[in-house]
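Excluded from the complex is one protein chain; the other protein chains are retained at their positions.
== chain A ==
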């Protein structure tokens, strides 16, 4: 009786949220498929070829300043305005320094820590790093080995009784 009634209900009504509980799995699936179809039909897209990102080899620069290396615009001469003269020296050397610094930085970076220094430092680090990554058992073994060595060293130092 109930099923017959349900079949008579319209699809739009069945799609409503409060009707979902009483629906069979089959009817549910059917409804979902229909809904999907409606959505995909309504979605539209541009029929365009896919855009390809190309690297640009032509760069536009609209200012004359980087082209002609123009200097700072405020100037004062022969001590007319000492403040501006100071500023002028500062701003004009800044620009020149930037170019020189780039090269200097590279060379300084290389000489900061030499390869030999680094090797020497890592030599002493090898032991402590090894211990850090070792398991507990390995660590105790390592300590034992060290201990044995210590004992051997001690044994050698034991006082030997002179023979008669």
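FYI, contacts are C-beta pairs under 8 Å (C-beta built on N, C-alpha and C of every residue); 3 or more make two chains touch, one makes a residue touch a chain; residues count from 1.
The rule is simple: contacts and distances are computed from a predicted model.
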Query - Name under which UniProt lists the unshown chain, selected from "Exosome complex component RRP40", "Thioredoxin domain-containing protein", "Protein RMD5 homolog" or "SCO1/SenC-domain-containing protein" - result: "Exosome complex component RRP40"
Report summary line: Sole touch to the unshown chain from A:43, A:62 or A:161: residue A:62
Report task. Return the single residue from A:20, A:81, A:114 or A:143 that touches the missing chain. Result -> A:81
Report summary line: Against the hidden chain, chain A presents residues 56-81, 84, 87, 91
